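All remarks here apply to the structure that follows.
The complex appears here without one of its protein chains, the remainder shown in place.
Which chain is which? They are A, B and C, in the order written, and residues in each are numbered from 1.
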Amino acid sequence: MDIKNIKSQFPIFSKKINNKPLIYLDSSNSSQKPLSVINRLNDFYSNEFSNIGRSIHTLAVNATNKFDETRISVKNFINAKSKEEIIFTKNATEAINLVASTFGQQNIREGDEIIVTELEHHSNYVPWHFLRNNKKALIKFAPINDDGDIIIDKLKELITSKTKIIAVTHLSNVTGTIVPVKEIIEMAHKKNIPVLVDGCQSAPHIKVDVTDLDCDFYAFSGHKVYGPTGVGILYAKKKWLEKLPPYIGGGAMISEVKKDKVLYAPLPEKYEAGTMPTAEVITFNESIKFLESIGMDNLMKHEKEITNYALEKLKKINSVKIIGNPKNKAGVISFLIKDVHPHDIATILDEYGVAIRAGHHCCQIFHEKMKLSATARASIGVYNTKEDIDILVQAVENCRKVFNLK
Amino acid sequence: MDIKNIKSQFPIFSKKINNKPLIYLDSSNSSQKPLSVINRLNDFYSNEFSNIGRSIHTLAVNATNKFDETRISVKNFINAKSKEEIIFTKNATEAINLVASTFGQQNIREGDEIIVTELEHHSNYVPWHFLRNNKKALIKFAPINDDGDIIIDKLKELITSKTKIIAVTHLSNVTGTIVPVKEIIEMAHKKNIPVLVDGCQSAPHIKVDVTDLDCDFYAFSGHKVYGPTGVGILYAKKKWLEKLPPYIGGGAMISEVKKDKVLYAPLPEKYEAGTMPTAEVITFNESIKFLESIGMDNLMKHEKEITNYALEKLKKINSVKIIGNPKNKAGVISFLIKDVHPHDIATILDEYGVAIRAGHHCCQIFHEKMKLSATARASIGVYNTKEDIDILVQAVENCRKVFNLK
Amino acid sequence: MDIKELYQDIILEHGKSPRNKGKCKGYNHEAKGYNPLCGDKVHVYLKLNDIKQVENLTFEGEGCAISLASASIMTELVKGKSVIEAKKIMNDFLSMIKNDTVIKSNNLDEDQKTKIMSLSGVKQFPMRVKCATLSWHTLNSAMEGKKDEVNSEAVD
Partner (left out) sequence: MDIKELYQDIILEHGKSPRNKGKCKGYNHEAKGYNPLCGDKVHVYLKLNDIKQVENLTFEGEGCAISLASASIMTELVKGKSVIEAKKIMNDFLSMIKNDTVIKSNNLDEDQKTKIMSLSGVKQFPMRVKCATLSWHTLNSAMEGKKDEVNSEAVD
């Protein structure tokens, strides 16, 4: 597969925005979908649709098998040990809530401590905040430096005998910081503390090996990995899934239901209550195949090249300030333009067909720390090219012109 | 729209199963999807895809508006008072869990009582069972009679000063019983007890008016209403949604996030954390339009006709026993064939291209009560015809032949 | 459509140097507004006198050029007006932004009309309408003495 021409595989790029070709630089928010994924969805609904796991007619059995195939693909994609360790949710946020809620129920008591970092997305903070509220637990924030790197030594100092879990992002959706989670996990495991890794931004952009990382939990979303909306993935070590209580209760997650007791289904069904996002999970297999056809190494190389090109070009613009300068950075570039508010940047760029995001990107803690109320963010996907960046740069340069600034 | 030819609007019906045309009688499990729905999904991903509510570029704003349009359509579809009362979840099961969990947190104490019925789907029992486990609450089961009707007087007797909530299905997915929920709600409200209605089977099959019912909560799933998988809907009175705590925490459901506190977003966002099933919700609008183009009155009339035809024909077969004989019955027909196990029925029917479900249909309490371990279930959708029923009947008659029974 | 229709000079100037910022002395009404879409925030402080006249009107807030300019222009236009007149101006403004109608208020002078009209370009940018209207909805809320935070999602 030729990575240079990959745009042609995404139908949306034949679309015009404000009469200009779409330059999509909002992939950290959600990625666009290749034709193979869109077609699979179409095909499944047109020719194969059935609910899974409940009926035994031909369509149902086929769908059940296809669903299972995606589970196996996901297992291989992140190198989990068994498919029972892969739980499908509706999004990464639900996956993290599942862990916070069930782990919290069982293991968090008044005064216990949870460590998160100043880089976290709200989805990896609010679920822990719920525990703080309900269980009178404490949350400690591992600090970051101005570069946007977590200060690992300070994180280490936060660990006490009351620390029950550490939740940390693998790749920041604001600064692009690639966090050395393996190091953090080793450190935590020495003190028997489990670690949840928020993999929303790592799954689409770097090679992930949960067995090598040895993380206890890893959560990500299908829609950021060239898949449909409506699917999230929780990887969890079997020992946890076996030990923790169920999360959502209902059909399919039970093995026996009586008036006075309920027995739960074995893994993975125990955590998959009700009708799942059947079509979405089945379709997600195509997203993984798409990534495999490219190869994560090629993807990383390509995105690195585009990111470096963008950074170089943007840094040359006088009034532009890039937020954060992490040691190890992926294709997420948050920036400011002097005297132009990020929302105005977004509107002006949109006139050029350039889709970026402006705001706090669900990271208010980070923005508060950096004393910013909002930033503009260009984030790179596998389909982006140097030409896209040239248009971005042109549009950025024009922002100050529109504002009558020299 | 000509209801007789509606099958032609569903691409799957051009499909052959075991070389026979597909006769789909598993709609209570999940319905097939009309072309307009499949096309909308395709179109959205191909031309309009973006995450909602976060970015302000053209695609994002369009998607955000389209998402909101579905919310308004759903509000109108069930006649809610305001769109803030419509919360999107991943399925009905999550919707019921949302209520059980948040209502339970706030209102259920040790010794409190929850009333459900013997007709309930596991998804409207297990979430309450969690409260029984965690809060030491009690669950009381309103009994049904042999016809499959809830004995309303007995339900009434179960109500005590400790009853905190009543959860009841609107339409049984085993017997097709249409439950007089309005009567139950009136009775409950006289004692200030809120009522949750499980509308999974009523939304697709009868006209629903939550304002007229005056229910406090109403839950259903998109995939049973000719919509995509991955979308559930919770209707709840505003007073509840305002008062209850949030359910899933993360991006989009917050208004302000600080290290020491989190303020939640106004309705409906408060209950919609993380990336929603964006494409699915947007597409679901087409499902509602599809139903509106038919008209619920026409749909009900048509399904009634097919149901009556099926009952009449099946009852004529000597060895067939129909389970339940409720006063008011919709198109769900569970049955037994003497000396043929339901799973064997399902396999034999499948050979005829007839898709039905065999098992306990997620209603073990019902089956235990009726002293059955499994039943076969033919459930009717808007696309079914008398010809479908003729083929079903033929196939049923053949079951005993295959088993060498006379 | 030209982006300069949105970013007219008056807007840029008000956006850069908004008038009437801060908490005015002796305010007796206030309200907060919030746009969850982009995070814009505004806090309106209003001093009404005995005859229901806007004696003073200021705001605090962070946001884009559009939202700051709109709030700034609003304070200029509404100060000195009666509550009834203020509401008329607001309704005029909102319908101009949304339905492309002309300003009908007869209690604005030409200069004021020019100012308010400078915001009319927003109607071409549906995603920015909320930026322009937030401060007005919040003022309305302050005048009506409502407690809830104004949420631009809910009112537009």
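Things to note:
Assume a residue touches a chain if its C-beta (ideal position, glycine included) is under 8 Å from a C-beta of that chain, and two chains touch if they have at least 3 such contacts.
All figures in this text were calculated on a predicted structure; none of them were measured in a lab.
Seen in the complete assembly, the chain not on display touches A, B. If you put the hidden chain back, the residue from B:D147, B:D214, B:E305 or B:D344 that touches it is B:D344.
For the chain left out of this panel, the touching residue among B:K66, B:H360 or B:R377 is B:H360. Considering the full assembly, A:A265 is the residue among A:I3, A:I139 or A:A265 that touches the omitted chain. Only one of B:N47, B:T211 or B:S373 touches the chain withheld from this view, namely B:S373. Per the touch definition above, the residue from A:S255, A:S293 or A:N308 contacting the chain not shown is A:S255.
Of the residues in subunit A, those that touch the hidden partner chain are 53-54, 56-58, 60-61, 64-65, 84, 255, 265-266, 269. Against the chain not shown here, subunit B presents residues 18, 339-344, 347-348, 350-351, 358-360, 373-374, 402-404.
Definition applied: only the chains that are shown with their structure count from here on.
Interchain contacts join each chain to each other chain, per the touch definition above. Computed centre separation for the pair subunit A/subunit B is 31 angstrom, with centres defined by C-alpha atoms. Each chain gets one centre point, the mean of its Cα atoms, and the points for subunit A and subunit C are 38 Å apart. Work out the mean CA point of subunit B and of subunit C, and you get 45 Å between them. For subunit B, the set of residues that touch two or more other chains comprises 54, 56-58, 60. The multi-chain contact residues of subunit C, meaning those touching 2 or more other chains, are 38, 127-128.
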